[in-house]
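Take a look at the following structure, please.
Here the complex is missing a single protein chain, while all its other protein chains stay put.
Right after this comes subunit A.
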Amino acid sequence: MESLTSYFGPLCGKEEKPEEERHFRANDRPFNLSYRYADNAIKTSKYNLFTFLPLNLFEQFGRLANAYFLFLMVLQLIPQVSSLSWFTTAVPLFLVLAITAVKDASDDINRHRSDKQVNNRMVDVLIDGELRNEKWMNVQVGDIIKLENNQFVTADLMLLSSSEPLNLVYVETAELDGETNLKVKQALTVTGDMGDSTDSLASFKGEVRCEPPNNRLDRFRGTLSLDGQTYSLDNDKVLLRGCTLRNTEWCFGLVIFGGPDTKLMQNSGKTTLKRTSIDHLMNVLVLCIFGFLASMCAVLAIGNGIWEVREGSVFTVFLPREQGVNAALSSFLSFWSYVIVLNTVVPISLYVSVEIIRLGNSFFIDWDRKMYYPKSDTPAQARTTTLNEELGQIKYIFSDKTGTLTQNIMTFNKCSINGKAYGELFDFSGQRVEITEKSEKVDFSWNQLADPKFFFHDHSLVETVREGNQEAQAFFRLLALCHTVMPEEKKEGELYYQAQSPDEGALVTAARNFGFVFRSRTPETITAVEMGRQVVYELLAVLDFNNVRKRMSVIVRSPEGKLTLYCKGADTIIYERLHPSCNKLKEVTTGHLNEYAGDGLRTLVLAYKDLDESYMDEWKLRHHEASTAMDDREERLDQLYEEIEKDLQLLGATAVEDKLQDGVPQTIEQLAKADIKIWVLTGDKQETAENIGYSCNMLREEMKEIFVVAANTAEAVKEELRNARRIMCPDSAEEPSVIKARAGLFWLQKTERVEDEKVDGDYGLVINGHSLAFALDTDLHLELLRTACMCQTVICCRVTPLQKAQVVQLVKKYKQAVTLAIGDGANDVSMIKAAHIGVGISGQEGMQAVLSSDYSFAQFRYLQRLLLVHGRWSYLRMCKFLQYFFYKNFTFTFVHFWYAFFCGFSAQTVYDEWFITLYNLVYTALPVLAMSIFDQDVNDRWSSQYPQLYAPGQLNLYFSKKAFVSCMMHSCYSSLILFFIPWAAMHDTVRDDGKDIADYQSFALLAQTCLLIVMSAQLCLDTSYWTAVNQFFVWGSLAAYFAVTLTMYSNGMFLIFTSSFPFIGTARNSLNQPNVWLTVFLTSLLCILPVVAFRFILIQLWPTANDKVRHKVRKEALPAPAPRRPPTRRISTRRSGYAFSHAQGYGDLVTSRRFLLRLPLRSRPLFTQTDSPLAQNQPQHYRTIPEEAEDSQKPPPTGGAAAAQ
């Protein structure tokens, strides 16, 4: 897409010659203007008042359908060919163009408005040595502007100076790249020295040469020449439009790119247009229809040729031929005449109606209260209005974990201290009580420093702690000391913790509330407030966490001089290092741990050890030696750590809940019932992901087997995948069978397809990022696909954003199935864009996922309703619509075909021209629209009750090529009835007063009345949900038909427009004849009854799930509420490991003094503290530090930037 933008950018830009280098001087407008760089005004609108009509028309006729109808209209103007008056095509075409034009115009007006709003924002610009408040649009390249805190960056700027030390500024780039962390930019010292002195800034004469405008956000190259010196400029010195200035009082910048040249605008290319499979099918069908039309016309043209030779040549007595027209030419002309007459097979209103239906269904999604999340005031939003029916065909869901399945909130839920479990509620009889929102909360008001957002329900723990229980106090002391959290105290008593993982934050917060408040730290000390008493511990060492150690320890000296090692870590790891004296406690704790693991909680085991002063001195010495050693430093340190972390005393265990979003397990269960496969693609580590898999019901104990693929070589991965497959399906072919086919328009598109293989029993697959990288290679990806698709559940852990997209692409390519990706963060954007449908969870990390999504809502559980209710309905409605629409137009057209055999293939129409004009537009437009907007086979409750009703969409049952052919057959039958019954009834008869009724006009009226009534009856048969609107439209359309017909055939209309309404009196003279009505009745019955009989037989003999449910609906008005199952408890030996969602701690940083450089400067949070009401609603919200590269050398981003100084 980006390449497309950059390709089109120059094409559409004003300058013909692409800019090769940008060159300008600061404070020198006349010089800069000579280059004619774009100013800072942006224009996203397409038209203005004068260009609207020509441009819009040009655009509209670029569409195939419109062009086709224009072509038809031109054909109709040729008298020899014209078989219909010009208005039969012109009126619909005009209406379609008008509706589209109005929509385009209103869109463009909105764009104008938003452009205007942006262009008129004010900013301080340095002009003639003073700061002037100017509109954004008047800012020019080379201007110096001043930005203040929380302002949007006006244009792409080169940073000159800032209020902060070292000329730093902090910007939030969420709108640009979706990353929520602050980024640091730093000005050159030479410019930074100018500070906010207006004089020196005004006399700044720097000359900049840099790259031309482009869309790369991460790169900038240029030079600044000042006083003969040249300084290089890079991305660190550039502020991009779209960012917001944070935590910086002011800064000055030099405008480099303005308006359309900014990287933001260069990046806002055309969004890739997603099309639904029905769209593709429709295109193919329309093409087939064109072919069909051509062959029909060819047949009729040949017929015309034969007729002209045999009959026409001798009939010239009464009907002379036009000059120079012989049989061959006449045949040729009649081909085109029939193209006009039969054009209704490709109805112009099809595309318009489809758009209207989709729009309607999108509105229903927007309006759904059951997808509205009151806590964040977020309704669901259909951001794309063209994909609705695809929601009813989803086969694979790819879901992110953090923020999508989980809330990304960790809560300290339970703990086991010294063999006693806390955190559960019991009633008087000792029964466990489920904790709900209403359960009584523990009162922490005795603790001044408690976090008000922390909840706990078990009173006994507080009492235990306050009673002074040694173990409990040690437990929380450990939690308050052993971590790498950074505190921030903006106001006295208002503590904010910045933890690198939410787990840690939860544990430290728990300690805080139970009276062990971690207050501040220096590299050497930790200050805690223990039960109201301030205690300063000396921090001797941090034995940091890493993936192999799966534990972390701190060694502290208490004010009393006691040396203690506090350690927390994964149970298996800690258990190996316990002192044998704790064996008994170990057993009890193990029981608790199993219980917690069964509930899907993340557990940690806590232990301590008192140290000997002399030993410690000696150890420290060795530690210092090791940490300064040149080689094998890591190993030596590890050995040291190993040595000291042994013979630990067990304290207890914590259980932290990675809170799932509400209703996630139920949603997943329902979706699984609908035969939708769910793959979780997460950046988390394997243990965490597995744990979540269990807690949200994707991995179940009753699964036959769960395969874990975690190999380090391609060969091993292949072997593991193969083994898994052989276990699941021993007799599957070794080599994947790829079915190659061609599809799409002109069969140009090559498709490859891997068939689903039958597996009995449920299996799960967990694959880690390393293995996935191998498995996604071309020689292994089919192996992965086959194995993965056999499993009910697939969990990929440690996946990069790119891999997420690759996995989606893989399934998309080889399964030809509709995929949906759901996620909330910037790392999900790639997969959201890759999948057929992207869903963004709104109100979480930034807006990036939502902005690139097709649908957005606030909670994962709404996915169930989106798919099983809205998607299913949309699909059903669209299919019903298409089927009916093709039926009605084919039938209409085929009647002409049969009539051709009776009128000498002269392209005479069966119907009145006005009827032809109004048929699609008025008589049959609204009823079918009402049906396809309101229809529901069963209501939403039943839809969710029986997810298997979703299956027809996945199998494409309702509208496919087959359905289309049968629809054509049906039309063929109906048209035969509709022509030959009136023919047989009328050809030789007269009125009851002996006068004419077999004349052309009466016959036309009869035929069209029959047609319309049959079409209405068929619609009634198809409609399964009769609202008042449907009734009104159906009867209204019929009434309108008779009213319009009587009006058009009235004396008045004839006398005013004599030549346009020649059917005067036809209605009055034939509609009062009983045999006319008898014929209408007979025709309708003959068309409808076979359909009724056929459908009835189908229901009786081969009832679908749908029929059964509908049958049930008739008996019970509402579905029985699903039986409330008690929450399933997993009896499991599986236990979560050390569940930090992060790879490497930053103990280094804590002890390195580096952060001291930063913190005193300004109490700047590592993480943005958003002021939105959203954030306030949530409990303490921790954000993970965006994962930098895996290597630990690289310091965390913000700290690193500051530390580099």
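Here is the rule we use: a residue touches a chain if its C-beta (ideal position, glycine included) is under 8 Å from a C-beta of that chain, and two chains touch if they have at least 3 such contacts; residues count from 1.
To be clear about the criterion, contacts and distances are computed from a predicted model.
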Name per UniProt, for the chain absent here [options: "Gamma-secretase subunit APH1-like", "Cell cycle control protein", "Retinoic acid receptor responder 1" or "GNB5 FLJ37457 FLJ43714 GB5"]: "Cell cycle control protein"
Absent-chain contact - pick from A:Gly192, A:Gly904 or A:Pro927: A:Gly904
Touch criterion as defined above, residue of A:Trp336, A:Phe1003 or A:Phe1033 at the omitted chain: A:Phe1003
Touching residues (missing chain, whole complex) on subunit A: 8, 11-12, 44, 46, 79, 83, 110-111, 114-115, 117-118, 152, 174-175, 242, 264-265, 268-271, 311, 314-315, 317-320, 322, 337, 364, 366-370, 372, 374, 377-379, 673, 847, 851, 873, 902-904, 906-908, 934, 936, 939-940, 946, 948, 981, 983-1004, 1024-1030, 1051, 1054-1055, 1058-1059, 1062, 1064-1065, 1068-1069, 1073-1075, 1078-1079, 1082, 1085-1086, 1089, 1092-1093, 1095-1097, 1099-1101, 1103, 1105, 1107-1114, 1172-1173
